[in-house]
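All protein chains but one are shown in place.
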Amino acid sequence: MTATAPPTRPSTRTLHTVTVPRRRHAGRRIALVVSVTWIALLATLALVADLLPLPGIDEPVGGPSLPPFSGEGPLLGTDAIGRDVATRLIYGIRISLAVGIGATVIALVIGVLLGLIAANARGKIEALINVLADTVLSFPPLLLLMALATVVVPGVPTLVFALGFLFVPPFLRLTRSAALAQMNRDYITAARTLGAGRARIVFRELLPNSIQPVVSYAVVVIAVIIVIEGSLSFLGVGVPPPAPSWGSMIASGKDNLSRAPYLIVAPSLMIFLTVLSFNTVGDHLRRRLSGTGAA
Amino acid sequence: ACSTSGDPAPAGPASATGDPVAGGDATIILGVEAVRGLDPALLFNLTPSGDANRMAAIYDVLFWSDASTGEVHGQLGDSLEPDVDGTVWTMSLHPDIVFTDGTPLDAAAVVANYERIQDPATASPLAGLLEGATFAVVDETTLTIELTEPNLQFDKIVATSFTHIGSPTAMAEDPDYANNPVGAGPFVLEEWVRDDHMTLVRNPDYFQEGLPYLDSITFTPLRDPTQRINTVQTGAAHAAVPGSELAFKQAATDAGLALTTAPAGGGPVLMFNTQTAPFNDLRARQAVQLALNIDELTSVVDPGSSAPDSLYGPESAFHPGDSIFVEHDAEAAQALFSELAADGNPVSFTVTMPQSGFFTRTAEYLQSRLAQYDDVTVQIETLDNATLDERVFRKQDYQMSAQIVPVTDPEPNLAKLLQTGGQTNYMGFSDPELDAALDSGRASVDEKERTAAYATVEEIVVAQVPILPIRNQESFTVHAKSLHGLTLHGDGSLLYDRLWLNAE
Amino acid sequence: MPLLEVSDLTKRFKVPGGSVEAVSGVSFSLERGETLALVGESGCGKSTTGRALLGAPGPDEGTIVLDGVTLSDRAASRRRDVQMIFQDARASLNPRRRVRDLVAEGLRIAGVPRAETRTRVDAMLRAVGLDPDRVGDRRAAEFSGGQCQRIAIARAMVMEPQVLVCDEPVASLDVSVQAQVVNLLQDMKESYGLAMLFISHDLSVVRSISDRVAVMYLGRVVEIGGVDELYENPGHPYTRALLDSVPAPDPAAPSRGAALTGDLPSPMSPPSGCRFRTRCPLAQDVCATETPTLRRTAAGQLAACHFSELVAA
Amino acid sequence: MRATRIRSRPALARAAHLAAVVLLVTLAATALTDLMPGSPGSVILGPGATAQQIADFDAAHGYDQPLFARYVQWLGAALTGDLGTSIQTNQPVAEVLLQRLPVTLELTVLALLLSLLIAVPAAVYAASRANGVFDRIMSSLASGFLSIPVFVVGVVLVYVLAVSTRWFPVAGWAPLSAGLGENLRFAFVPVLALALGEFPAFYRLLRGDVITTLREDFVRTATVRGLPRAYILLRHVLRPSSFSLITVAAVAFGRLLAGSIVIESLFALPGLGSLALQSIPAKDVPMIQGIVVLVAVTYVLINAAVDIAYTFLDPRTRR
């Protein structure tokens, strides 16, 4: 449909898409600012956690399951073992973010590379990459994670690699379709007519122009993975103790739901706010970059 | 004894509602599915939340041991008596018991069951317990069992491991016997949809006239313990076995449910691998023993449970009365830790635990409390059951781990655990004196001698610390107030002939 | 010897459900300093022909000889002698790169030293009417269509090509800006002695810029000749219809001739014989069976029509 | 117009693709179980078994052979429809799978339907009044549910809908043979839990696509021709906005089919998830392979079906 399109005059279409009344932005902008602040706060806390005057993550500070804000025990109470909930939440940032960001980065790097190769090579190599992607996609993910948990020592690195691996196909596909859309653009042709080699075209022309949707998607994937990590703890294949991931805190608090519901409230809230923030940022990036989904 | 019922005639709170009435369908929630079927020779998950309850309903029991005291009572069997030194045991059965396929449950059937277990082709995990034993049918209801060495406590082994008898005909003829069990118990398997439900209906030919009371029993597996209690609470089931965590007792009581419990001895114990560093050094084991405050551990890790004060349960004849367990002593513990560190052998170890709530919490507790001492470091490793089996139980590739050892009577579990080369002696522990004491406890007819022997056992365990008991065992079933006649046997499963429901 | 000699150029594309012969057997030549216009309706193969000269993608059949050298896919360095300006200038510029980098790209690939690149780029930017110091560090997305077209021209010209292929360079521009770009191209051509292949569907612009015109219809050249002869005395009914369809910017001008009927046939199954016959007012039975070849007309150009002498009437 | 439009691939290429994927997936499943510690024998026979017993058991089940030989053997049998026998339960794998599939399938289909039932009207309405009160509420709800692990949703739903109100059962399953009403009563809470996890993605996607479509010229044309708003949304906007939704729903279908383990375990549903949960620790290789094949084949078939569905939805892909 590209080739048969008759010559058209410049259209104002591109401009039309940015049309959103500013006043309505206000709420969204506040949400964005709050989200970015929250993520920045988390990042800071994760970095300086060791410098803060906190008890150790495995150090008992009071009786078990003390409620938060009760006056007895620490501010956010203690968990079932009597450890400080606040401390564990803060150290939990490291794990949840490490898993979320780590896995996303792995998926992104591999996915983007394969996606670019697929878009460029076409033919047999593309078919092979498609088979691999569908293989990963059609392998029951939880089965893989559970099986993997028995093969290698469960832990953050394992989780990061496994989840990263599972998320390669979506990145691959996104990159491929973004790259394919660029492949027909004249600036690629122009570069080719100037004698640019394949690598130069892929990395100088294609990559920078197809990476944007991938990056905004990645932010959303971070959020998705944080939630998945939470669910994995329920099946016992999440982060092993005593490392305090938010998911494992919820999973261990779940059995106590009737007596100490606050034990799952705090980590749930952390996941909730963090995931919400990443989603907000992701949405914002997507809107900024694509101009769709606005309004 | 059980708190709600111990005697065949129900006593306690349940009796307030009157005499048993016949009829009714009960649903009972268990923790896991009988994945591998219900062949008594292939007993695996013989825990109350697993196969033990199903087996008891289908096969009934020859003999049962009281879940609290370990006393052995007859059911399908009448008596089980040793000769003087306990080498030859004579078992007599109730007359005229028939399996639900019509074949008789007689002495020959029992022998056939036991010989099948011995047959290597069966690959029964129980084979070891019957190694070398020979059986003889005396008459239709009597048989003898000759052991290779004297064991005056063999009745307890029979009551826990060889108490379910299946129809030899069915076993021989049905290649898929495990999925189509035929017993002589109070109920007959009618329908089994795996992971959904197993329906049993009343056995009209049950040997006790008028029993069972119930028309049917449905077992449903439910993995999540909280959900098991929820189900009983909402009336969708009559009873549930929430599992080994005692904290659920509280949840059940809060939900207005009844509890039937049987406090016993033993329970979860920490195991020290005495074959490798650091716990090949007695001081390291002692240091941990001194460092931990078991009372606190119990209340933190499993609120609602109690700390053990002996290897033997509070109702056990062998309970010493005054505890000889070592008191928590932080300073002494620190001294030992420091001493070991000074020797160049600091106590640094990994605790390897199953991925269940209780054990994981125990590990975390351990780590958090030992973290307060200098010169100790603890790592945690949680493994799924298969890996745990492989690493800890088979290869003994661990430093500290845990297992649950119910000790209603020292025989057979305590012996298996502590004797040199014992079946569950994964600690690699060996102490001749202890072995002698166990042998004498097993072989002795004299109660005094037994008491003395087991007192010695306890002293050695406290001094040598191959294991460290961390919680009292207590079997319990959560049930609706309408369900009566709960009798806990063995590790805490029910006897199904006497269960009854009153219409509410 | 002409600078560029294209003979029997054929290019096919695979499309869902078959293949399209976008260009079939097109031949033409281009002298030094000459401008040849390629006109025709949408989809007739103009761009495909233009792109084939650059090997983007190269032709399936036919030869392209530039200055005596046959351009094969491998003669990459010679390819720099042919440069292209695209219809949508903005789309032909990588939006994430700075103007200076865009223009310098070809020189860098060719291995021209850094300092020389810089001076040549700046000089060329100035030549197209942009101030290198003001625009050099900005990105293409910040410029208007006309400015983008200037950047694209600079990028092509800095390579000092012998042939410049302009694929509808002004079609996307406003009238007031269009004139600026057309004039710039004229200037470039004159000062660098370029040969130009000017692809357009706008016959008015073509008239003002080209020396010779080739009219394409469904992948074939139906008429080729000097611009004045062709405009005054078209030798092919299609050329005639095209000229008649162009509206005059004059309310008083009478509309000429009758409008063509029907639409362009599907390029996947072009009509037999003369491809224009389905819309041709002069069509006879012979047109369906015999493919007309290019023949010289009375006015001097070449036309592929069995009845070219009737066209003028 | 939209990038998600997929050109239908030739049937042969598609079949080859499917075969390759299924081969790879099953090979991976076999290899993975091979990497797990212990052998089937050691798991099945338990810690008490002797090394000899284990070796005998493994040999009897063919696990002494190298991975590849075993795989080829399995594949040969599988091609004739024989998926082997479960090591753990001795049941034929195919039979067990057939028994489990309806539960998971019903769960998946209902969850998908319910989530679409929530997402589609909400998204269309919200998009047509973008930034309105409804839009804001729905978007926050969607973000909220996106941010909660599914088991937390499940646990809370149990408390609200089962334990405190007793409207629905806490757990368990009633097959369709027990009557539709009963079946739905048991299915509702788990289905709702799954649907609440899925709908946000659908909602957000569709909302965005509807907003994009609303900017299309043909919508403007329809508006200025005086057509009623609701008619335009239904006739003109929904269909061209639903292409990506269908792709994503297909992926969700595959994911649910394989991934409702958490919910199946929480609600004790006799589906593929609980089967997987039992089979993995037990190293029940034939069963694991069976589950993987089933899920993979369904996944690939669903995606092929979606490719075909495009043809019906989008006339432009038709020949």
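Order as written gives the chain letters A, B, C and D; numbering starts at 1 within each chain.
Following the convention adopted for this analysis, contacts are C-beta pairs under 8 Å (C-beta built on N, C-alpha and C of every residue); 3 or more make two chains touch, one makes a residue touch a chain.
By definition in this document, contacts and distances are computed from a predicted model.
The listed options are "Cytochrome B oxidoreductase", "Multisubunit potassium/proton antiporter, PhaG subunit", "ABC transporter ATP-binding protein" or "Phosphate-specific transport system accessory protein PhoU", and the UniProt record of the chain not shown names that protein "ABC transporter ATP-binding protein".
Here the missing chain is touched by one residue of D:197, D:240, D:254 or D:270, and it is D:240.
Between the chain not shown and the residues C:82, C:166 or C:209, the one that touches is C:209. Panel shows subunit C; residues 41-42, 144, 146-147, 174-180, 182-183, 186, 201-205, 207-209, 211, 227-228, 231, 241-253, 255, 259-261, 263-264 of it touch the chain omitted from the view. Subunit D residues in contact with the hidden partner, per the touch definition given at the top, are 1, 216-228, 231, 235-236, 239-240, 313-316.
Heads up, the rule we're going with is that only the chains that are shown with their structure count from here on.
A straight line joining the Cα centres of subunit B and subunit D is 40 Å long. Spacing of subunit A relative to subunit B, judged by their CA centroids, is 46 angstrom. Averaged Cα coordinates give subunit B a centre that lies 90 Å from the centre of subunit C. Of all residues in subunit D, those that touch two or more other chains are 36-37, 155, 265-266, 277, 281.
Across the complex, subunit B meets subunit A through its residues 225-226, 245, 247, 250-251, 254-255, 299-301, 303, 355, 357, 360-361, 363-365, 367-369, 371-372, 380-384, 386-387. Listed in rising order, the residues of subunit D touching subunit A in the complex are 3, 13, 17, 20-21, 24-25, 28-29, 32-33, 35-37, 130-131, 136, 143-144, 146-152, 155, 159, 207-208, 211-212, 215, 251, 254-255, 257-259, 261-262, 265-266, 273, 276-277, 280-281, 288, 291-292, 295-296, 299-300, 303.
Contact residues of subunit A toward subunit B in the complex are 56, 58-60, 63-65, 80-83, 149-150, 153-154, 236, 240-242, 252, 254-259.
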